[in-house]
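Quick one: structure below, then a few questions.
Every protein chain of the complex appears in place save one, which is left out.
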């Protein structure tokens, strides 16, 4: 510990040059890809709130990437005070492999530790030239689908499971038909990026593919950033209740002396300001009554199915579908 | 110092041998050998059967094939155009030649990530070069061709800078003799000059190839990163790492390392051979 105290400031002071960074608390939030814009607004709002409340300066640093990759970094020692990842199994993995997060982390914050939820929608090119209306269109031979790699991206796992949920209902649980459908869908995927943001760029910037399976918030962001004249959103008949969770990493926060601030930061996500900001960035707030109605109006009505209701639990879904040699590995064989 | 290792080295009055060699070995061990041995260690941990299973995994083989195939194609292209560029730089005098000569080293100096995004911007379907080509139905960015383009970029100076000095040393008398004996210019170039250039060309090829196989920064932006088709081996290592699959990452790394060692050995023996045979390397 003594060594940290002496080395860390030194390294940081060197890294930051003249920046007078050490007088304040620094939090590191390790997050997944599409939350960049959300936390870019949440962080200064929290800093202002915290200064008001305690008089302390706090600076929040961000690291973004595919959810699985970010979890890997935390496991290998990235000193995150809080993690805000795309799926609970990634946080479970940190808990399991490092013990830095207690196993019961999901019960330590309200709403299963997800201050905001989302769902999976389709982003298509303006005018919907391929007339994509629902999940069955994605398996059509003339449709190219863009979605990231479920092995590395949390969003991609939601995409995959959402497709599965639709097929489960459509084919009344006929396993062979479901697999055939999901296999056909993934044969239509020409590029498998490692993160949701990479896929969005592939679709919007590189002009590859007819439809992007995207987080609802990422789809709206594409409209906001790149203009509504280029893309439109198609809401499928049924989708998934995506619950991106957040958690404190107590072991790291303790070592950094930031436990109180980090906890307050997470609580802030559930506050009125936090919920309003989430809604503004097209995340469905856990407490919709706190958000602005004008933002809430934008969310389309869609049946959102919980993972637990179809797959038992996230860890079961993970083990069956995404483990090495699992269903996904069996189904995804492009170029063959 | 010097006396400490009497049998190992020829006696010399120059001091500092023990100190500098000791430091060199210590430094290499700390920075290169010990970290690298981690890969070997972890691979050994896997056991032979498990290693084979991971290393011959279909996707791993496909990625290795893409890496080696594209690096080979790019190095071959570089041999042709690198020799051409070197010839033009050595033999002809024209305005802008020094500028061009300096530009050849650009890939050494330009960070690979910058090269990656720049090439992507250029060769994308809406780019300066990709646009006209797309109109012809040729897609470069996000296909294996894009990987080749990126590897041509990073590999070019290796060929040019290996061949250039050898070309400069070619004695004009040989060409004159050949011409006097009635050989056409083309015949002189391909039958007389090309053979003496071939060791240098081969070395340049090997260097560009070795670099291309491991290249990452410039490729990931322009490759489609599509498993089995445009996914390079270094990217697969990163993906395996991101999947918590350290065993697979280590296995691929071990395969690549083994091939790198072999390449290095081949290059060094090639140079030693060509030094003996032609007096330059």
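Order as written gives the chain letters A and B; numbering starts at 1 within each chain.
Assume a contact is a pair of C-beta atoms (placed from the backbone, for glycine too) under 8 Å apart; a residue touches a chain by one contact, two chains touch by 3 or more.
Assume contacts and distances are computed from a predicted model.
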{"item": "Protein name as given in UniProt for the chain not displayed, \"Fe-S cluster assembly ATPase SufC\", \"Molybdopterin-dependent oxidoreductase\", \"Sulfate transport system permease protein CysW\" or \"Cytochrome c-type biogenesis protein CcmE\"", "value": "\"Sulfate transport system permease protein CysW\""}
{"item": "Omitted-chain contact residue, chosen from B:54, B:75, B:202 or B:253", "value": "B:253"}
{"item": "Among B:55, B:70, B:85 or B:202, the residue in touch with the chain that has been omitted", "value": "B:85"}
{"item": "Hidden partner interface residues of subunit B, rising order", "value": "5, 8-10, 12-17, 19-21, 23-25, 27-28, 31-36, 38-39, 42, 81, 84-85, 87-94, 98, 100-115, 117-119, 121-122, 127-129, 149, 152-153, 156-158, 161-162, 164-165, 168-169, 171-172, 175-176, 179-180, 185, 207, 210-211, 213-217, 221, 233-235, 237-238, 241, 246, 249-250, 253, 256-257, 260-261, 263-265, 268"}
{"item": "Absent-chain interface as seen on subunit A, which is shown", "value": "1-5, 7-8, 11-12, 14-17, 19, 28, 33, 36, 61-65, 73, 75-79, 97-98, 197-198, 201, 205, 225-226, 255"}
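Here, only the chains that are shown with their structure count from here on.
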{"item": "Residue numbers on subunit B that touch subunit A, as the complex places them", "value": "62, 124-126, 141-142, 224-229, 238-239, 241-245, 248"}
{"item": "Interface residues, subunit A side, partner subunit B - complex", "value": "66, 68-69, 71-72, 75, 93, 97, 149, 151-152, 190-194, 202, 206-208, 324, 332-336"}
